[in-house]
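Missing here: one protein chain of the complex. Every other protein chain is in place.
Showing chain A:
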């Protein structure tokens, strides 16, 4: 203020006339009805113009600051979460598999921004996502070596999760991993297969042990061993964890590495069709996707995303996404008529309260009758579920829970296996979708032969969450290196579907 007066005085010294004039000018400008008059010009300017200018400067500075890279401010004030119009890889589905692929793609890029990755997720709240509605278990007790290796690699990833997914200046990732192991029970009929599976698992490097019914009774006194001929028990790398933490850790890390997150639903693809002769002289239509059409949530706004590679990681809906490119709609008896055999299946999970139930040694129990059970916390809460019979599959249009299913199907089996569960209370329940592979209940990994830039990572039928870290790496290798490098997963490719040779898990039931 005083500086301003000095300037004004200096001006008056130079030219008196101007000073007087400016006074008059100021008076006219400031003819207030109250009769209060200010003859100093400085105050007027300060209130009228410069004060405003100062706030304008401040606003523009803030604007410039938010427009710096790393902030989500947009000069045109567009829809938040709108995907960019151009990118290299579009990952359809922002579940744990999608984010894992995004993370590994970024991890494997050689130079900064070498691969531009966009993950499209239709529901950022993940209210119906299979990832967060699952029971969160991880096991190595499979019969297929590919599955065992995928789970082993994922367990190793989770052990070193903070080397991979920690972000500078953020809290370390805490998966809340519960190392309680899986306990598979086998009846007389399944004992032989269990022994075979055990040998495969040991050969692959999983720490599993076989337990006889007497040892079982000694180890887990709360268990009724009637009808159990053999059991296999995981010693290491098996248990359960918090799926939401894993998903968020992947997402946080991927976004910090420069992956773009787009919110919207993929409603279509623009593709070109090329006709190529095969070795037999047959003509085959090969498609190549050029644009992905993303619709913004709750609006009719569309965004075309130009891309070179599409990854279908849409989980339960990946069959529908594949139909958008015309997979499965070709003429009869050709491979273009074979659809992607993935469909949503509804599965229920019931939360039980039983104060007299088994304690800290409760493993993730899987009975040969099909139900599973695990502990939840320390307060006598448990989680149980079961897959229904093939002909009793529930409708998948909503996620409502069928409560009689527990009363009629699960409870009798549960109370028979663990007598303490005669008295229990179902405190809550929820339902989630399996990305069920109707062909052989195993993951589908790899390029579709007829759409030569659409990769698939889907159809895991309930073990997608536990295998997601290794799956992401495998698919990133397939995209960037052209082949599987760390794990050979060619057995999980599309070829088995076209040649009709399912790679089935050998069940112990």
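Observations, loosely collected:
Everything below uses one rule, namely that a residue touches a chain if its C-beta (ideal position, glycine included) is under 8 Å from a C-beta of that chain, and two chains touch if they have at least 3 such contacts; residues count from 1.
Here is the rule we use: contacts and distances are computed from a predicted model.
Between the names "Proteasome subunit alpha type", "Distal membrane-arm assembly complex protein 2", "Thioredoxin-like fold domain-containing protein" or "Cytoplasmic tRNA 2-thiolation protein 2", the one given in UniProt for the chain missing from this structure view is "Distal membrane-arm assembly complex protein 2". Screening A:83, A:137 or A:181 for touch with the missing chain picks out A:181.
Touch with the chain omitted from the figure is made, among A:159, A:189, A:403 or A:506, by A:159. Screening A:83, A:137 or A:239 for touch with the missing chain picks out A:239.
Against the chain not displayed here, chain A makes contact via residues 3-4, 7-8, 11, 15, 17-18, 21-22, 25, 41, 45-46, 49-50, 53-54, 57-58, 61, 159, 163, 168, 176-181, 207, 235-237, 239, 359-361, 378.
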